[in-house]
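Step one of this worksheet: look at the structure below.
The complex is shown incomplete by one protein chain, all other protein chains being positioned as in the whole.
Residue numbering begins at 1 within each chain, and the chains themselves are lettered A, B and C in the order written.
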Amino acid sequence: MKKIMNDPNQVVQDMLKGFVAAFPNDVKQLPNTTVIARKNAPVSNKVGLVSGGGSGHEPAHAGYVGKGMLDAAVAGEVFTSPTPDQVYEAIKAVDGGAGVFLVIKNYTGDVMNFEMAAELAAAEGIDVEQVIVNDDVAVEDSSFTTGRRGIAGTVFVHKIAGAKAEQGGSLQDVKAVAEKVVANVRSMGMALTPCTVPAAGKPSFEIDDNEMEIGMGIHGEPGIERKEIASANEIAEELTQKVLEDIDYSGSEVAVMVNGLGSTPEMELFIVNARVHEILAEKGIKVYKTFVGEYMTSLEMAGCSVTLLKLDDELKELLEAEAVTPAFSS
Amino acid sequence: MKKIMNDPNQVVQDMLKGFVAAFPNDVKQLPNTTVIARKNAPVSNKVGLVSGGGSGHEPAHAGYVGKGMLDAAVAGEVFTSPTPDQVYEAIKAVDGGAGVFLVIKNYTGDVMNFEMAAELAAAEGIDVEQVIVNDDVAVEDSSFTTGRRGIAGTVFVHKIAGAKAEQGGSLQDVKAVAEKVVANVRSMGMALTPCTVPAAGKPSFEIDDNEMEIGMGIHGEPGIERKEIASANEIAEELTQKVLEDIDYSGSEVAVMVNGLGSTPEMELFIVNARVHEILAEKGIKVYKTFVGEYMTSLEMAGCSVTLLKLDDELKELLEAEAVTPAFSS
Amino acid sequence: MELNVQSVLKWIEKLNDKIQNNKEYLTSLDQAIGDGDHGINMARGFQEVINKTTTSQYDTVSDLTKDVAMTLMSKVGGASGPLYGTAFLKLSMSVKGKDPVDHDAFTAGVQEALNGIQQRGKANEGEKTLVDVWAPVLRFLQENSEFEPGKLEETAKVAMESTKDIIAIRGRAAYLKERSKGHLDPGSVSSFYLFQSLAEVLQEGE
Partner (left out) sequence: MELNVQSVLKWIEKLNDKIQNNKEYLTSLDQAIGDGDHGINMARGFQEVINKTTTSQYDTVSDLTKDVAMTLMSKVGGASGPLYGTAFLKLSMSVKGKDPVDHDAFTAGVQEALNGIQQRGKANEGEKTLVDVWAPVLRFLQENSEFEPGKLEETAKVAMESTKDIIAIRGRAAYLKERSKGHLDPGSVSSFYLFQSLAEVLQEGE
């Protein structure tokens, strides 16, 4: 394990310190918590947006705190959902009287911890609503199981729900548009290498030099299929195809995200993007906007995911709306 | 070598295709070249800014093409300076009548190729000026040798010279402020792992699991010292100290850049940033603005660099000025 | 035998020892079919529990287990934090005013704990989660009027081992579907340590 760190058990606290040092006029860390909130939180009469999850997905989630996106992000230990008390502190800190909206990725831990926090907040009379993001088509969609994971598509939920809240939307408005994004966003990822949780000290899995893992999650969870490493074009085709099969994108306009998992050079992401655009053009799907870069990572894992968000006029307008955060500007 | 690519000899062309596909309203690729230019180039009566170099440093350089920064970026083969004819095409494409300014990193190849292009342009009657960026304090500053390399500090030159040009500064104004940045910016880097040039197929060097390379360049060139891997705090101290020793920063305000070389998780960059800020606070150096992320990479190398830019009022204003590019917004 | 503050403290200590000693083992089980943090999570949480319980005074098993619950809830996170936190909280509520806690009171407490776990996690038996240890242990306790520590441990052990052949339906391992078969469920192994520690305390107390 080669990492630039001090104590492996202190990486989250050390990171948050460096984060606040970098953006002291924009964000604050709530005392004795792992919560990063807007400097001016709570914003009166605006729905407060809270997201979060395990650390190791940077720039998610603190990187999306700022105008037009989140009001607070809760950082758990690496790949470990934050605890209810931390989420509860975030909720209290961003409640400006218009209620608080939680963006939760669909992992058992995240759902349980955020819901317990919501129960605590409700008991204090704070209006709390939530959306569960489950964009990962690598996992079967089933109500009998945990269901699909939330991965890079979550960034679009932050962006669009955040814009709605910034425009003065009600808690119900924000929930409605967040659910619209969830209904229309799908992702699929793959990995070439594992990653190493600092406190674990060894890689999450082993993989041969000529192999790749298809359907990789963002926590080093093994994917759904291991096979021989393919060309960028074939990878782009496989990921895009799986996404396209899941909901009907035909004739629609989409936002594309080609997301790097941590150590994949931007060069490779653009190579994938080239083919994704060709495929969409062949299918008559119009690309409204493209995002290429690291938006939802998995420590230093090599690999990428492809996300497509089907847009309508409302989503387009909210996607374009102003956002000023450390990791996302528009 | 695990890379997401098609033909290793086509990575640059494939990348540029994906880049233009991602930002079709903002940039264009000059036909039959590896030049990315602003969609609206040339901008009349504005000094045109051209930068570039070998590929593999993404988001440098095409990621900085846009309002308030570059007018064009020339992409060479991976780690190989682009050829004079390509640079010449870029110069012609961005010449809006107010002359063209070249930002050149101090590598023998870059200097020779860009200067040959400048000679070609001068022969055609285009006013061309240039600055040579040499911010890497790992290398001895000497007029008898190649001298210092240009690394992450180059991004500040793009930003500030770009802002000056956007404000209507003359070619001489742009040159003067670019030289001011070069005089006041210093960087130092380190690496934990090598990187692999796609066409070479094997890593640029070997390094033990418990070792790091101090003074690493951004082309997989070996650094100046190999030693046992240290803590993030010690690394931050060593890099910052070397930078601080080089010019007198005492009592001044600075911009800080903690730059990832490719596969270092943002988490680790923020951990380094935390200590850099502590050191600067101890020395009474005020941080005006901080940049943490991947700005000048070296393919999938793990490691980071620390850059300090000493600011005055002019540089502060130009640093804050609007920039709208794929990789940098302000 | 009955459980008092003293014996529950011993239980928690033994459990913490096992978790610390098997931190890497639990993590490696989670690397195989999860995200590789179960040992880290449990070790962090139970270390905090010990820090708390060794510096506090308790009058009742209910007070003590409530502190355990609150500490786990706020220090573990992930899936296991809310689940173990809820289990101890429900146990605490159930045994309130019942000191010392006898076999039947404890059994009722485990029943409440399991209900809590299932309410939170929505898992049924046979889905490759720690429910697969808690449910058989509860049945064993219900079917006997004494603790019978040796058999209790054996029941937990067999239950834990049985998770190996299950195809996961809940938790991260569910993403692997068929590929989850052949691996023990990490949470079931930590739950086995919990009941094994309890059995050891009961054995010593006999």
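The rule is simple: a contact is a pair of C-beta atoms (placed from the backbone, for glycine too) under 8 Å apart; a residue touches a chain by one contact, two chains touch by 3 or more.
Keep in mind that what you see is a predicted model, and the values were worked out from it rather than measured.
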Going by the touch rule at the top, give the shown chains the omitted chain contacts.
B
Which residue from B:6, B:187, B:204 or B:273 sits in contact with the chain not drawn here?
B:204
Among B:85, B:208, B:234 or B:314, exactly one should touch the missing chain; which is it?
B:85
With the missing chain put back, which residues of chain B would touch it? List them for me.
9, 54, 76-86, 107-109, 112-113, 116, 138-140, 144-146, 149, 197, 199-200, 202, 204-205, 217, 219-222, 224
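Here, only the chains that are shown with their structure count from here on.
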Could you tell me which chains make contact with chain A and chain B both?
none
Can you compute the centre-to-centre distance for chain A and chain B, using the mean CA position of each chain? Integer Å is fine.
29
Taking the mean of the CA coordinates per chain, how far is chain B from chain C in Å?
54
Give me the residues of chain B that touch two or more other chains.
none
Provide the list of chain C residues touching at least two other chains, using ranges where the numbers run on.
none
